[in-house]
Structures are given as structure tokens and as C-alpha cells.
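For this view, one protein chain was removed and the others were kept in their places.
After this line comes chain A, so read on.
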Amino acid sequence: MALCASSFPAIINWGAASDPQKSTPFASHFLGGSDLVLQPLKKLNQVKKRPGGAYASLSEGAEYHSQRPATPLLDTINYPIHMKNLSVKELKQLSEELRSDVVFNVSKTGGHLGSSLGVVELTVALHYVFNAPRDKILWDVGHQSYPHKILTGRRHKMHTMRQTNGLAGFTKRSESEYDCFGTGHSSTTISAGLGMAVGRDLKGERNHVVAVIGDGAMTAGQAYEAMNNAGYLDSDMIVILNDNKQVSLPTANLDGPIPPVGALSSALSRLQSNRPLRELREVAKGVTKQIGGPMHELAAKVDEYARGMISGSGSTLFEELGLYYIGPVDGHNIDDLVSILKEVKITKTTGPVLIHVVTEKGRGYPYAERAADKYHGVVKFDPATGKQFKGNSATQSYTTYFAEALIAEAEADKNIVAIHAAMGGGTGLNLFLRRFPQRCFDVGIAEQHAVTFAAGLACEGLKPFCAIYSSFMQRAYDQVVHDVDLQKLPVRFAMDRAGLVGADGPTHCGAFDVTFMACLPNMVVMAPSDEAELFHMVATAAAIDDRPSCFRYPRGNGIGVQLPPGKKGVPLEVGKGRVLIEGERVALLGYGSAVQSCLAAASLLESHGLRLTVADARFCKPLDHALIRKLAKSHEVLITVEEGSIGGFGSHVAQFLALDGLLDGKVKWRPLVLPDRYIDHGSPVDQLAEAGLTPSHIAATVFNVLEQKREALEVMSSRN
């Protein structure tokens, strides 16, 4: 068929194409599709004579354009049911179109590109063979679900991906019935899938459950817990191991591609490259045949033994856990995928089956294939050149400042080591790795292990800094309590992405860390209000050697204060805050990044003739009692502000005020915290407004407490 033989989407320049940005989503695709179908035949024939033309997806030059690519077949698919009558050849064309659609959409909105490109064929095959939403398809982590979303009725909303009120960047149950489980943190789908399979069995139904999980997510313990249970329960389900040899993020460090972390990865590669001696396999089969009918069990044992011998050490791991292993399979070959999935689908009583699919991250988009990080997460970019439109900022991110601070501390103290869980880029520890390759540990997606591992290091007198996102720290909570805090081991926790995080949404939001860290008896809990404070707090944490400590900092860039000389902080006095602006009547006591909002609120109120006191608490534990007493005794109103949930800083302040008798007097205390609901993904500004923590909200709260309701409304309505 001419349409798929030539390299797609090829060099077709649709001068007459409709303007993609402004087109009303659904209708114009359909119209565009139908009249484009007739036109391309001629143009495509012209380009057919390329040398090496069959390798359609590996286009050499820059053949992607910023206009919406022509996708005649994809335009006819709104839901998976529309795919059921396609032939395998058409499925291949569909994959190509889907791929170019993904590139186009992500180029306009930013998001996760590499992973989505790697699973295009798998997505098409799954939706072709299985009948979602009755059959459950779960996507681990969810960042590779873009093709899935396009095929399940959300194509017209793809331009809103990761934006306020738009599509979520991960699967989300409330968004669509085709997203059967919400993901974001990794390694949860086998567990959830097993739950759905068992639920189905209890109800006596017959649908299928498929869990797609990557090799990176496989390094987490929960995946093994789930597989172990699945093997024991023997319920029918399919686990698809999407193996692209990328375990850590970004899929490279600063100097080049990283070899995968962990022993599991080498086992998986052995599986892939193993050349079984087929002769032995034939012998084994022959023996089975000779043994004949009644002796099923003996034959099964012989075959199992033979498989164990020849299929490499990795598959027996899954077999031991009780999953039937099939693979490896070429994840970009639709023929293979469809035939395997069909076969497994029609086989009754399979028990749990694991299909090992090998894919390539970023496949089909040359810039992604060549990039060291495979374009895992990108901002808006130009499809033709692959160049990302990264904004210019005067300051760097808190992440970078943290890494620099840690490097400065580690230069001075050789006992400082850093640990992270497969997030070298996200935590900035790739910089640390470059400087101190022997002192940086990437444990794979294993936060629980990371914390206890750090505890072990601390026992030996080293000074471990555990850099784990605030939201991922939730996974390691028992280890923090039992292994670190209970024994008072001096492990330092650097919690990045604290507070609201923007486009990633509630799955990555660090709302709870103040609450769950500050309630621990031995933990020192602090938060910097700007980047200079961050440097000082890293130094403080390095200096605290008799108990655990933690500090949290938000996503985003610094505000532009001067950094300490030599980029090395000076340890702060533990349990001491500071007053930034001296005022009267009303005091704003902020914690962490909220202090900046307090300062902004104070300047808003200046014009109304109010001069507020603004203080930076710095420490949530131990609290600066003297400062709080002073503020409570000399002001009418005390407002505590933090970007965290209830039970955090504000609650600790309230507890202290109550115990100290300060609430028996005349001071009015009000807390400002994140509301008691999850804030959806969106731009940081929108999220803060939704949460009610903008400077305008703070100012309005002040007015409300002072019984000046009119001014409160004024301030709220005049914000932009």
C-alpha cells in the first residue's frame, strides 16, 4: 500500500494545511483527514524512491514540521473499538501516524516524549487485541500513556496536556473510563492489576487484566511483592515487562548514557542476548513427546528444567515467582505483538503470564533516539530540529543550588555521601556524581532501601544525604520512622519538590512532608525561604551529627538573592528563626517558600497603610519559642503560612501557643495551609490560586481577621 511503504510522515509539505493551533479540535481533524487521503497518493509516490526506503521510522533528516502531520487513518479512530477491523498492515500505518501525532502534540505542550514513543506499537497492539474498558489495561507510572490517551477518545484534548483543567500527564480514573488505575509513582500496576483480577474472579466475570510495567519500575520491591502474590494466587492476568534498558532518570548523566543500575538489568540483558541452543531444546521436546500422554507432570518438569537451563537465568526468576515467562519479544513489531497477545488471550486458564517486550525509548524520532536522555521529559520544542524552547532565567533551580551546596560541603568533609533513588537529574545529584563518583549512590527505584541504606551508612560514621522527592518520601515512611528516627541516626533528608509542583499534579505533589516529618520525636525539620538559606541549611544539616534532620525546598528557580561566598553555607543556629520586616498589629510567620508570598502580601498591604511584621520561622522542629512568644505578645494577629497540609508547621505553632498559655490572651491566630483536597495539575500560579495561598489571599485573610471585609474583597478582586 503506497501510504505505508514510503517514509512517513515524509517530506510532504502541506501548504494548504489548516492552522493547527487554532483549529477547533475534533471536527477539523476529521475533515482534514478525509480530503487529505485523496491528495497524498500522488505526493507520496514521488518520494517513494528513497534509498533504504523501507525503514520508514528511521528518518534521517528533519522531516517533522510544526504543522499538524497528516494522519488519515488515525483520524478515523476515536476509540479502540474503531480499530477492530484494521489489518495488521493498517495497524502499522496507524502506529506511524500515532507516533507523529505524539511528537506533534508533545512539541506543543511539553511532557514525556521518549517513553511514549517507545510504546506506540505496544499500545496499538493492546487496544487492538483487548477490549478496553471492559478489559483492564494498566500503565505503570503513566508517563507513557500519551498514545493510549490519543486512542481512547482524548485526542482532541491533547493540546491541553498537563495544563490547568486539561489532560493529566499520567493515567487518572476520573478522566476517562479507559484509565482504570491512577498512576504516577512507579511499580504499582502489578499489585493493582492483581487486585482487579481477583475482584473479577470473585464476581465470576471473564475480562482480561493487563499491567504494563517498565524495567525501571521493576527494580522496586513492590513489583516483586505483587508478582509473588500473583504466582501464589494463580489468578489469570498478563504482565507486560517493557524493557528498554533505562532504569534511572534522566536516562543519562551529564556525560553520557548511564548503564542501567542493578543486577536485574544485567539479568534482563542476558535474557535478551541469550542464544539458546535450540538443539538441546529440541531434544527436551523430543523427550517430552516420548514420555507421552499420562505423564504430564514429569514431562512438565523436564521441559521446565530444559527451559531453566537454556533460557537464561532471568526467566527462571519470574518462573520461580510463579509467572509464566514469554519472550523476549520485539516491541516494535506489531505482527509479533498482535499474535502473541491474541494467543495468550484465547488461552484459558493461563494463570499469571509475563511477556517480556523489548523496546527502544524515543523510537521513531531521530533526535530522541540520539539524545543521551532519550527526550524523557521535554518542554515545548521544534519538531523539525528537536530543539527545546527552554526559557532564560536569571537564577537557577533550587535543585541545582542544592547540588552545588552539597558539593561544597563534601569538598570540606570527606564523610559526606549522597543517595538517590533513580532520580539523578531530578535531584541534581548527577552534578554530585560527576564531582565525587565514588560517593554518590543510585539505588534504583527503591526509596525504602535508600533510607535504610543511608541508615547503615550513618552507623559507620558517614554523613549520608538522602535526596528523595517529598512525595516519594511517602514510600519510605516506615524506614524513616523505624530505621532512622527511632535509633536517632544522623541521616539527612533533602526533600525536593515540596509543596505544589505544577504540571505533574497531585501524584507528585509534596504536601505532606512537614506533617509526617515534624511529628517524629528526634527529627530536626527546617525549610529555606530562598536559595541562600538553602545553602545554609545544607551546611546546618551536615553539622547536625547526633540526630536525623530534613529540609524541604520547592520546585522552581531561586528568587535572586546573593549566594554565600564560595557557594558554601554557614550552619544556622538550630531552632532560631528570623524577622524580616518589623511592623505592628499583624504578624505573618511563614515557613519555607511561603515566606516569599508573605513578603509580597506585606507590600500589597503597605498601600493600605498597614505595616506588617514578616518573620521566617526556618525551623518547624524545634520551633523558635522565643520568636513566637514575642510575636504573639506584641501583635493582635498572628498568621502562620506554609505550603503544606494540615498538621504541619501551623499545627505545631498552635500546639505551642496553647501549651504556653498564649491562646488565653488577646492574640488571634489563624493558619494558612493547603486545603483539604488534592490540587489538580496546572501552572504553578493557577495551583497556588486554587490552593488559596497567593499573596492576595494572605492579604485578604489579614483584612478578614481585622474585620475589614470590604478591603478583603477589594484585594481579592483586584488580583490578576
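Assorted remarks:
Convention: a contact is a pair of C-beta atoms (placed from the backbone, for glycine too) under 8 Å apart; a residue touches a chain by one contact, two chains touch by 3 or more; residues count from 1.
Throughout what follows, contacts and distances are computed from a predicted model.
Not every chain of the complex appears here, and the one that does not is recorded in UniProt as "J domain-containing protein", selected from "Trafficking protein particle complex subunit", "J domain-containing protein", "Translation initiation factor eIF2B subunit delta" or "Peptidoglycan recognition protein 1". Within the complete assembly, A:Pro328 is the residue of A:Pro147, A:Gly182, A:Pro328 or A:Gly502 that touches the hidden chain. Looking at A:Leu233, A:Val379, A:Ile559 or A:Ala654, the residue that reaches the missing chain in the full complex is A:Leu233.
Summary of contacts with the chain left out: across A:Val344, A:Ile416, A:Ala498 or A:Leu693, the touching residue is A:Val344. Interface with the hidden chain, as seen from chain A, comprises residues 51-52, 54-55, 58, 60, 198, 201-202, 204, 206, 232-236, 255-257, 273, 275-278, 281, 285, 296, 300, 303, 307, 311, 324-330, 333, 336, 340, 343-344, 347-351, 353, 366, 370, 372, 385, 387.
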